[in-house]
Structure formats: structure tokens, C-alpha cells
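Omission of a single protein chain aside, the complex is shown with its protein chains in their original locations.
So that you can tell them apart, the chains are marked A and B in the order they are listed, and the count of residues begins at 1 in each.
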Amino acid sequence: MSEFLRMGGYAAFVWSSFGLAAAVLLWNVVSARRLHAAARARALRRDAAGQGTP
Amino acid sequence: MSRTTTLSAALLVYRRDLLLAQRHWGQVAQPLVFFVMVATLFPLALSPELSELRRIASGVLWVAALLASLLGLELLFRSDHADGTLEQMLLSGQPLSVLALAKGFAHWTACGLPLVLFSPFVAGAIGVPLDSLGTVMVSLALGTGILSAIGAIGSALTLGLRRGSLLLGLLVLPLAMPALIFGARAIDLSIQGDSARGPLLLLAAMLVLAVTLAPPAIAAALRISAE
Partner (left out) sequence: MSWVWFHKLASPPHAYRIAGRLLPWFAWPAGILLAVGLVGGLALAPADYLQGDAFRIVYVHAPGAWLSMSVYGTMAVAAAIGLIWRIKLAHAVAAAAAPIGASFTVLALATGAIWGKPTWGTWWVWDARLTSELILLFLYAGVMALRGSIDDRDRADRASAVLAIVGVVNLPIIHYSVYWWNTLHQPSTLTRIAKPSMAGDMLWPLLVMLLAFTLFFGAVLLVRLRAEILQRERNAGWLRTELTR
């Protein structure tokens, strides 16, 4: 197991790269979902206030 | 009433722009002064030794020319947009891309050409040998032409926007990088005593491409911005 983590001495490079990849993937998921949720909330609020164009 | 041919309309636009440039020659001189100033920054920052400056001269000349051209691009469509001339051009029924080409060429005549004519002095001042000054002029002539074409697209897209000048740089500079690579390389080869034909020919090809493809893009951008 520790051999695996050591990555032949390149641990810092390999794990930081994969960590970065995880961060980018995570950011994509979180920001997309947050945008959608905010847009939904705004749309429902607008509709509730009766502000749509007929 | 006789119909205006496209060619005469284009010539009209070209001459009008030159006339306006003549009247506001201060605005035209600014890019030139900027060019000289930017070039001056490098000896001050690095070293007065010509032998050292010679090694980076090609880069300095091109970067200074790029930045100075950016400055001149801002005003390309602004006054026409402000006084309604642009709308007239849109409504005129003349192919807008031809008029855009005329404007771009006028811009190069007023901004790029003075830069090219002045470049031997600046180049010599930063160590470029006499034999290479011709190459410098050709390289910058082609380069500023490409810049005028590509930059006009950016100028049309950012018409009327606040902080447009910053945005313009962000849009145009990446597109200008290929020209920079070959243009500077041409000057370097010449300084080393080799033939600069290869890069210069490539640069010329880029200019042809730019002059062909940019006008429709400029026209599209103008329509989008002016409506």
C-alpha cells in the first residue's frame, strides 16, 4: 500500500495532479448545480410575482 | 441619380478616413510616440549596450508595434459610431465588408505605415545592423497590416463597451501571436546574416488570409454592435 502511495518517488507530482483533476471535476459539478438551483429559484420567484410576459 | 459603384464607395470611405486622420493628426501621432516610448523602455530596463540589445531587438520592435497598434485600433469605429456615419454605411446598400476593408486600409495608412517608416530609426537605436533595416520594415509592414485586419474585428466587437480598450487587447493579442512569431523570427534571421525569406513569405500569406477573411467578420461584428 505504501508502495502505491509512494508512486516510485514521484508521489508529490502524481497525487497533486490527480488532486487537481479531482478539484476541477468537483468545481464543475458544484458550480453547475449551484447555477441551476439559483436560476430555478429566480424563475419560480419571478413567476410567483407574476412578472412573466404573457 | 447615378448609382455609386462599390469601388467608388470604398474609395470615398478611404479618403474620408484619411482626411479625418489628417485633421486629428495628434490622435494619429499617439501610437507612433507610444511605439518609440515602449522601445525606449528596454534599454532603460536592461542595458545601454547595443550588443546586448541586438539580441532582443526583434522582440522589442514587434511587441512595441503590437501594443502601439492596439492603441490606434480603439478609435477605428468609435467616431463613426458616435456621429451616425456607421449607420449610414449599414444602410447604404454597399457591401459592408468592402467598406470595412477600406476603413481597415485607411487605418493602416494612418497608423501602421508611419510606424513602419519610423521603425528603422528605432531599430538602429537598439542595435539592429544597417543591412537588416529593410527586413525590419518589411516585417513590420506585413505585421501591422495583419494587426489592422484582426484588430478591426476586435474593435468592431467591442464597439461602445466600457473598458473596451482592455478587452480589445485581450481579444486581439492571442490572435496576433502567430504573426509575432514569424515576424520577429524574420528580423532575427536577418540580424544573424541569414535569409529571412521563409518567415516573411509565411507572414505575407497570413496577411493575405487576414485581408480576405477579416472583412466579412468585421461586417458581421459591426452589424451586431450597431443594432
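Keep in mind that, in the parts below, contacts are C-beta pairs under 8 Å (C-beta built on N, C-alpha and C of every residue); 3 or more make two chains touch, one makes a residue touch a chain.
Everything numeric here is computed off the predicted structure, so don't read it as measured data.
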item: Chains shown that the absent chain touches, full complex; value: A, B
item: Per the touch definition above, residue among B:Leu73, B:Leu101, B:Leu157 or B:Ile187 touching the missing chain; value: B:Leu157
item: Chain A, residues in touch with the chain not shown (by the definition above); value: 4, 7-10, 13-14, 16-18, 20-21, 24-25, 27-29, 31-33, 35-36, 38-40, 42-44, 46-47, 50-53
item: Interface residues of chain B (partner: the chain not displayed); value: 153, 157-158, 161-163, 167, 170-171, 173-175, 177-178, 181-182, 185, 206, 213, 217, 220-221, 224-225, 227
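Definition applied: only the chains that are shown with their structure count from here on.
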item: Interchain centroid distance [CA atoms averaged], chain A/chain B, Å; value: 42
